[in-house]
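Right, one structure below, let's go through it.
For chain A:
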Amino acid sequence: MSLRVAVGAVFRREMQLFARRKSDWANPLMFFLIVCSLFPFAVGSESERLKLIGIGVIFVGALLAAMLSLPRLFDEDARDGSLELLLTSPEPLAVLILARVAALSLALGVALAVVSPVFALFYALPGDVAAMLALTVAMAVPTLLLVGAIAAALLVSARGGAILTAVLVLPLTIPTLIFGAGAALRVLYGESPAAELALQAAFMLLALALCPLAAAAALKISTD
Partner candidate 1 sequence: MARTEQQSNEKYGGRWFWRYASPAAFFPLAGRIEALCWVLAIVLSAIGLYLGFFVAPTDAQQGEVYRVIFIHVPAAWMAMVIYLAMAFWSLLGLVLGTRLSFMMSHALAPTGAIMAVISLWTGALWGRPTWGTYWVWDARLTSTLILFFLYVGYMALAASFDDKKKGDRASALIALVGAINVPIIYFSVKWWNTLHQGSSVRPGSSSMATTMLTAMLIMTFAFWAYSIAAAMHRLRTGVIEREGKAAWLRDAMKGWLR
Partner candidate 2 sequence: MNWESWSAFWDMGGRGFFVWGSYGALLIAVIAELVSLRQARKSALQALQEDHDS
């Protein structure tokens, strides 16, 4: 089977599963909604104050929601034995993992990115900021999923894996958080977000290049 065919098959299977099991992307979305709704209760409803914290809250909320879906990458397959198939496939494991992460990114990333501007309304943020937020969330989610795949692979079927995965991955997402939220902040202040966007894109590409390999190594370590 050619590489392209295998990758396509993995990708398509993931998308079919998403279509069938809506909770896979609906639950993180609900989480995102609820988290973003919590802060005004704690901080007060004055729009000036909300405007200041809005970008941060939305971005971190999106990251946390993406975080929650990480165990889904490998745990189920480990349970029903299909992880073995993945590991013994003749195709390079890194590419197959990449296909899987790509599917999850597409499903979840698009969902989160499309919903973010709605929350911009909650936080009295203007439209151009909302648009920038959508773009940067769309870039941040794949980056987080790529880095998170490494931790998810190491902790396949581990008890309490979700929390430990979060503890391992969240510090590593700080650069993408800084530049993603930073770009939106620039737009809020009427400045050019070009530098931040370029840097966020750079990290996404770096993650794209390195993480699948690391995740493949991690999967081999944990399923030995």
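As a working rule, a residue touches a chain if its C-beta (ideal position, glycine included) is under 8 Å from a C-beta of that chain, and two chains touch if they have at least 3 such contacts; residues count from 1.
Regarding candidate selection, all candidates are chains of the complex that A comes from, given by their letters.
Owing to the predicted nature of the structure, the values given are computational and were not obtained by experimental measurement.
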Touching chain A here (same complex, options 1 or 2) is candidate 1
Per the touch rule above, chain A residues touching candidate 1 in the complex are 147, 150-151, 154-155, 158, 160, 164, 167-168, 170-172, 174-175, 178-179, 182, 185, 199, 203, 210, 214, 217-218, 221-222, 224
